[in-house]
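Got a structure for you, questions after.
The complex appears here minus one protein chain, its other protein chains still in place.
Chains: A, B and C, in written order; residue numbering restarts at 1 for each.
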Amino acid sequence: MAKYHVTASVNGEPVEFLCAAEQTLLDVLRDELELTGTKEGCATGDCGACSVTVDGTLVCACLMLGTEAEGREIGTIEGMADGDTLHPLQRQFLEDAALQCGVCTPGFLVAAKALLEENPEPTETEARYWLAGNLCRCTGYDKIIRAVMTTAAELRGE
Amino acid sequence: MARVVLPSSLARYTGGATELEVEAADIRGVIRALEARYAGIGRELEEGMAVAVDGHIHQDDLFAAVAPESEVCFLPRIGGGKQKL
Amino acid sequence: MATATKETGNGNGALKYVGTRPWRPDGVDKVTGRAKFGADISLPGMLVGRVLRSPHAHARIRSIDTSAARALPGVKAIVTRDEMPEVPSQWVPAGEVQVNYRDMSQNVMAREKALYDGHAVAAVAATSAAIARQALDLIEVDYEVLPHVIDVREAMQADAPLLHDDMFTQGVEPAPETPSNVFKKVYFSTGDLEKGFAEADVIVERTFTTKPVHQGYIEPHAVVASAGEDGQCEVWCCTQGQFTVRAYCANLLGIDIGKINVTPSEIGGGFGGKTVVYLEPVALRLSQLAGRPVKIVMSREEVFRASGPTSGGAMTIKMGATRDGRMTAAKAWLAYQAGAFPGSPIQPGCMCVFAPYDIENAEVEGYDVVVNRPKVAAYRAPGAPISEFAAEGVVDELAKKLGIDPAAFRLMNAAKEGTRALYGPKFGPVGCVETLEAARSSEHYRTPLGPNQGRGIATGFWFNIGGESCATINVNEDGTATVIEGNPDIGGSRASIQLQAAEALGIPPERVRPLVADTSSIGYTFLTGGSRVTFATGMAAIEAAGKVVQQLRERAAKIWDIPVDAVEWEDGYARPSGSNAGDFEPMSLAEIAAQAGKTGGPIAATASINAQGAGPGFGTHVCDVEVDRETGRVTILRYTAVQDAGKAVHPSYVEGQIQGGAAQGIGWALNEEYIYDEDGRLENPGFLDYRMPVASDLPMIDAVIVEVPNPNHPYGVRGVGETPIVPPMAAVANAIENATGIRMTDLPMSPPRLLAAMDNGGANGGA
Partner (left out) sequence: MTSLRYEAPETVEDAVRLLADADGEARALAGGTDLLVQLRTDLVRPGLIVDLKRIPRLMEVSANGAEIRVGAAVSGAVLGKSEAVKAAWPGVVEALELIGSTQIQGRASLGGNLCNGSPAADSVPALIAAGAVCEVAGPGGTREVPVEDVITAPGRLALGPGEIVVSFVMPKPPARSGDAYLRFIPRTEMDIAVVGAGVALTLGEDGVCTHARLGLGAVAPTPLLVEDGAKALIGTKVDDEALAALAAAASAACNPIDDKRGTVEYRVKVAGVLARRAALIALERARSNG
């Protein structure tokens, strides 16, 4: 089976990988690059557990082919903390108990980070709609939304 | 004498009675006393039932104490039970 | 919209760590992506397993031809019914429902018949996913398609297609002579029903239905299994009970329990749905045949088609009350879908239906009915949300007819300490009244509503369970401690075990590391379910800590050369118990630990218990909705959920359980359902059309904790995980009725159903 050679960057580091045409970016991240923080919940773009950024845009890694990553800058949950310093969103999720089982958490964090970069001052409704593509079955979203709103205020210096 | 309450599904062993009095110091004693009176009921009680002693539910707990004034109430298992096919 | 914690006092005011909100011990791993869930585990040389599933709801399997698939390069093993041992009938626990090993074996791999769309008929292990997928295409199954039945009432008809020709209804006399789809009848009664209804001034009778709904955990089932040539087996999987997986694999494959070690991964949600096995025995069998590790991960479609949802139900409820608001009689008829094999949660459904109320005369009959759907698995308070949805609707309607405020009406009849439950025993201290009072006195309950808006209230009950648990505490050389326990942490239980152990030891929680162990590293522990872990395994951890404290006192006594009775343990320090005992500086746990070798060896203790006396849980929810009269859309405007936690060990995670349960219940109420086509195939096996609530569907959910301590737990703990899914469906239905005057009796109350009911003035699932 023909494999494609792809050169890209993941969390700021150059990567090269071989992938089949039908492999998704999610398959590549998890199976080829062993970055298993990005989760598969549905493989159809309905749950957001595989949220990553591609050139800064939030996407589902399950809805993009690995070959499409050629030359792109991919951001995953593994790149969110700075060394041993957690991102403010990661810290606030822990502070507010905004996770229970934790399997949706990486996707929520990646998506919430993209939200705050796009819109530093979201309303609760805007945050809820931005995150509507991330399913959580444990929390009822309450503590997640609170953590996002609190972090947004913190990042604005309030 | 402890007061024993049985579910109506076991009344077929007791000739219809669902409230009885039994002298026993623990749950196993209650089951043994009932089996002596109504052959066959012991296995039903041990395998298919949970027990509430004075309102507190016990499962798989043969040696929980029963006081003379206790109410011992058998009820269907809620979880973790065995059931005969 | 602040989350309020209402402390009602529990006599444990001295608690130092229990009741605080530290970061959870597994938290950093989970926010960095480091935590390993089921599908994140890999082994060298691992094969990819895939399962072939029946496309038919009901079909006899005439033959399975695997020869072409076996010939495909890269295929290393194939399992069909022929490779799986035939297992005799035996009933065993699975969370709060029971399963039969023979049925489980046939559910894991179909034998004579495929009994539902998605039923496993074969599995392959291959060197790549693509080859495994191609191999499935090459397996030829010859099906004889049979008539099927899915609706529970239809399945009970005498002429319904029969799933099992050897099933004769239990619990009816005389015993039936012809087989049917009704596995058993459950019956409870108390008092004199006729007399009770004769006393009533108002009687309401209604018929309800609910659709099957799925637990909807985000992580699909996943397993890696490895069988060695020496018969030793290793299994890694996402499960609510590693000991259950071990027992099930051993029984289904005829392996000694001691030869199987099961390691639970992090688990991405379960809600009861991961208390049973689907993939594990199959992966293990494939590994035995291939001589290599095998990994199988379900797709989301497989999760919906083949893993346990809960029952759909049909119910008729009749209740009566006097003019002054006293409930005098209640009658329920309930039928639950069990799926393809018997074992619906009909029993708890029957036991819970009127549990929030003190009713002298009552009768409940229930039926466990097999249908051509996946075998149901436990789902959060299994059985209770279905029957209590119906009963709470009738209670609301009675209140309306009597002209009494629905919260007040419930309070007038609320179960309290000493109330005899319909299923037998009298309640100990319970918080039904307290949750109702907190709801009624909330600011939410008094806030005025706008046009097309309505408010509903509903109360719910769940037993909670205890059971077998082990915990080991090892004191480390520097005075930190490790707590080893056997319950997969599904919603923060490591935090609650850590806090209870820390409290009992008297050291800060950050010095106590909790660890969920594999089946070889800790004694038998019943699975994570029944809201039991914080209660039962917490008690085991407290008991183990007590034994450790005893050792610490003994070591201090040795060092000080005084009798052990003269040493007391307080706040993490050994102290002489009084001036007579001697004049010694208090010695910390760390100081004693540092000298452990010299004073008798390592300090460690294990407790193994069968925890009894789990305190029942009550909750009351208040929901405001707005109804779009032109489209039937229901918007949840505001939601308050009150619950008795006994004692909230980590209040944030208690609130989280309450909020999550409420959200799942709202989904069940409004949009979630299994939709089948006329051939019995599931039409919505994905998150697109199985519509679970998304963030923009919900408001903040105010979680209010009340604390009526459970006298059977050292700190007063009650389980909290399940009760919160019980009230929401009725709370939403009652709110819709309040807004529109339409009583919706069929779930889900989706826009097409509600619009049709409004347009028809109450027909089509409305009344």
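Please note the rule applied: a residue touches a chain if its C-beta (ideal position, glycine included) is under 8 Å from a C-beta of that chain, and two chains touch if they have at least 3 such contacts.
Predicted, not measured: the structure shown is a model, and the values here were computed from it.
> Over the full complex, note down every shown chain the hidden chain is touching.
A, C
> Give the residue, chosen from C:T20, C:Q90, C:Q134 or C:T207, that touches the chain omitted from the document.
The single option touching the absent chain is C:Q134.
> Out of A:D46, A:E78, A:E95 or A:D142, which is the one that touches the chain we can't see?
In the full complex, the listed residue that touches the missing chain is A:D46.
> Which of these, C:L47, C:V694 or C:V708, touches the one chain of the complex that we don't see?
In the full complex, the listed residue that touches the missing chain is C:V694.
> What chain C residues would touch the chain not displayed?
130-131, 134, 301, 630-633, 670-671, 675, 683-684, 687-689, 691, 693-694, 696-697, 750-752, 755-756, 759
> Quickly run down the residues of chain A that touch the omitted chain.
Considering the whole complex, chain A reaches the absent chain at 1-2, 4, 20-22, 24, 43-46, 48, 51, 54, 57-60, 62-65, 67-68, 70, 111, 114-115, 129-134.
One rule holds in what follows: only the chains that are shown with their structure count from here on.
> So what's the Cα centroid distance for chain B and chain C, whole Å?
27
> Report the inter-chain centroid distance for chain A and chain B in whole angstrom, where each centroid is the mean of the CA atoms.
55
> Where in chain A do residues touch two or more other chains at once?
Within chain A, no residue contacts more than one other chain.
> If I count partner chains per residue in chain B, which residues reach a count of at least 2?
Touching at least two other chains: none.
> Please name which positions on chain C make contact with chain B in the complex.
89-93, 95-98, 100, 171, 173, 186-189, 347-348, 351, 417, 423-428, 463, 465-468, 526, 529-530, 532, 610, 612-614, 712
> Would you tell me which residues of chain A are touching chain C in their complex?
1, 20, 22, 30, 34-44, 46-47, 49, 76-78, 80-81, 86, 90, 93-97, 99-106, 109, 124-125, 127-129, 131-146
> What does chain B use to touch chain C in their complex?
Those residues of chain B that touch chain C are 5, 7-9, 12, 52, 54-61, 64, 71, 73-76, 78-85.
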